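Just one protein chain is left out here, and the rest sit where they should.
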Amino acid sequence: MKRRVLSFLLAASMVASLAACGGTSEGSSTDAPAAEEQTQETSGDTAEATEPAGEEGKIINVYSWNEEFKNRLEFVYDQYDKTSEDGTITYLKDGTEIHWTINPNQNGVYQTKLDEALLKQADASADEKIDIFLSETDYVTKYTDADADVALPLTDIGINPDTDLADQYPFTKVVASDINGVQRGTTWQACPCLFVYRRDIAKDALGTDDPDKVHEMVKDWATMKETAGKLKDKGYTVMASYADTFRAYGNSISKPWVEAGSTEINVDQQIVNWINDSKEWLDAGYFDPKVKGQWNDDWYKTMGSKSKSFGFLLPAWGIDFVVKPNWDGKDGSWAATDGPQAFNWGGSFIHACTGTDNPQHIKDIMLAFTGNKENLMAVTKEFVEFGNTMSGMKEIAEDDSFGADFLGGENPYKYFTPAADKITMATLSSYDQGCVELIQSSFTDYFDGNVDFEKAKANFETAIKERYPEITAINWP
Amino acid sequence: MEKGSKALKIRSIIAHVVLVILSFMCLFFFYILLINATRSHAELQRGFSIIPSTHFIENFMNVANDGTFPMIRGVFNSIIVSGGSAALCIYFSALTAYALYVYDFKLKKVAFTFIMAILVMPTQVTALGFLRLITNMGLYDSLIPLIIPSIASPAVFYFMYSYLQSSLPLSLVEAARIDGSGEFRTFNTIVLPIMKPALAVQAIFTFVGSWNNYFVPALVLETKSKFTVPILIATLRGADYMNMDMGKVYMMIAVAIVPIIIVYLVLSKSIIAGITLGGVKE
Partner (left out) sequence: MKGKKSISRAKWGYIFLIPFFLTYFIFSFIPLVDTIRNSFFEYYRSGLKIVGPNFVGLKNYAEVMGPDFLQYVGNTFILWIIGFIPQIVVALILAAWFTDARLKIHGLQFFKVVIYLPNLIMASAFAMLFFALFSNNGPINNILIDCGIIKDHIDFFGSVVGSRSIVGVMNFLMWFGNTSIMLMAAMMGVSQDVFEAAALDGCTPTQTFFRITLPLIRPILAYTLITSLIGGLQMFDVPQILTNGQGNPNRSVYSLIMWLNNFLRAPDYGRAGALSVYLFIISGILCFFVYKMMNDDDPDGSKKAAKKARKAGRRAA
């Protein structure tokens, strides 16, 4: 029975994958009868999707990986009425029900379940079809792909991005657009990153904790390296982990990991720079050798008062939801300033799913959520994020009365807002999530000195080909 | 003789010391788990502690009162699935073992060899086709495919077979027949009671295996109200940075473990006795 128990204990992510297989089965029995009546097909023909203005479905099915969207909808949407006790159904004032299907992001469960449902979308009955789904920056391109055509162009549901969403940050619109420049999703947040640092360490090692002065010491990578040397002399590390700089390099690559239509991965020079710099900094003692990557115990501990780590490169959500809960000292011990490079990290996109029977509602929700400055400002203040409204963020940045207690009354938007203006993100591909994840894990061995550079490269190539069977070659600069 | 008893004494001391160390190692993890369930998220992130904190009730309330997180429902589902699997598994494994032990028929050897051969098959090998199959059968997102397949459990069968070999005299079956008992009735009223210890052992093993199973349920279930406990825990852990609460996660794990520990402790005497009595011995 040992065998039995063991095999049953099989955990975690295996699931994810296997769930995917369901997608390949032709039409599950539950939706078979309804499929007949389904007249509106999902071929992505623009004309079809726009027309059903009058007949709206009663149920809006939303796929998401967490309650972020739901919480904000409850907070800000004027048509919101109530949510059922178990949180699975939200009622709008006109009686329309929003049914939430939430699967964890962990191990890719969310995407596999979503993909499976999308593949069945054509055969599903109107009330079972997905109407809205969400995606993150790391894989948004997979779903905005013009050929896949699972996310409707915004124009199809009556939103004109140029006028209705004019106040959004341009890069967020680029990110959600397909190869032809057709925007197929929209977001309420932008995620520019700042350098968040400990004031006490700044005073001790650098002689000042003033954000502007500290910025001068971290304004580019070369200067930051010098500063790291100074910090090291005092026994501090400039950042916790080599992974803390990855997004800065990785989100400013010159061309996508995989170019459209290609099956070859291009490792950008920026990535190699990250590898070389990380190795150099780590060997020089500028990072904490005890911390491997992010989102683990060791990393969280570097945000505690006993830590010797100076700072982190984080977006707005990072300050409030990552640093703050792990900080055990007084408020006002941290400050934020511009880092060596402007970059974006994160962002959740709302998509209207091809085949939806609720285009009017979706349009309304999207506009209320991502095109309404007042709402965006309210969400920004309530959830401490960076709203996708250029004029609104400018106002907050200039509002001296607005300050974050955690940062000692400093107004971080003073730095966030100009940082957001500098971001260009035009180099996404649907392979980003795997590339970003696997390049970091493969080269951790190289940083640790377990393998040489060539072996780490080989390990990355093996891992990436496992993840993406269609990849034929990996080109290094 | 003097030397012998001295050696015995030393061996006895060594045995006790080793056993205490091993027991400590075994219990340590439960202790840490329970301690962690009493600590808040912030405390957990700060590091380990062996001293309980004060957030036990808070964590429990967080788990119990979260409407979006149907804990009671999950425990209930788990009990149905685990109880159902365990019951079906032991009953039909015993029946299969009985068939192959008591009766003589042409395909007996083939059947036996076949079952022993599939004993080696890793579950994962068929997972892919399994999901496809149940989707076509309309059993996707249902608890049934988590329960029914346990009827065919080669390893449990093998255990039952060995047990029968050691403890069921065929004369007893013969006697029952002379008394006019039907074949099926003989099995239910005479053979099953004899097999009680073996049934108890396999019941708990199957129950635990099913209770902790994440793999198949995560494959098959889609609706929140049907989730079993391990999937709920994964959902909690998968929550994003904004409502990530490790205190809640540990509490949920504790909640998931406590029922089986209780079942185990209650049954432990008969379980160990069951293994010891016959088990897979001569």
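As written, the chain order gives the labels A and B, with residue 1 at the start of each chain.
By definition in this document, a contact is a pair of C-beta atoms (placed from the backbone, for glycine too) under 8 Å apart; a residue touches a chain by one contact, two chains touch by 3 or more.
Note that this is a predicted model, so its numbers are computed, not measured.
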Hidden-chain contact residue, picked from the options B:41, B:55, B:132 or B:226: B:132
Where the missing chain touches chain B, by residue: 8, 11-12, 15-16, 18-19, 22-23, 25-27, 29-30, 32-33, 47-48, 92-93, 95-96, 98-100, 102-109, 111-113, 115-130, 132-133, 145, 148-149, 151-152, 155, 157-158, 161-162, 165-166, 169-171, 173-174, 177, 183-184, 187, 208, 212, 214, 230, 233-234, 253, 256-257, 260-261, 264-265, 268-269, 272, 275-282
Chain A residues that touch the omitted chain in the full complex: 1-3, 5-7, 9-14, 16-18, 20-21, 23-24, 107-108, 112, 115, 118-119, 142-143, 145, 147-148, 150, 289-292, 296-298, 301, 430, 438, 441-442, 444-445, 448, 450-451, 455, 459, 462-463, 466-470
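Rule of thumb we're sticking to: only the chains that are shown with their structure count from here on.
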Centroid spacing, where centroids are CA-atom means, of chain A and chain B in whole angstrom: 39
Footprint of chain A on chain B - complex, ascending: 41-42, 45-47, 67-68, 70, 119, 122-124, 127-128, 131-132, 135-138, 140, 153, 155-156, 159, 202, 205-206, 208-210, 212-216, 218-219, 222, 224-225, 230, 234-235, 237-243
Residue numbers on chain A that touch chain B, as the complex places them: 1-5, 7-12, 14-16, 18-19, 21-22, 24-25, 28-30, 65-68, 85-88, 101-107, 109, 113, 297, 300-301, 304, 317, 321-322, 325-326, 328
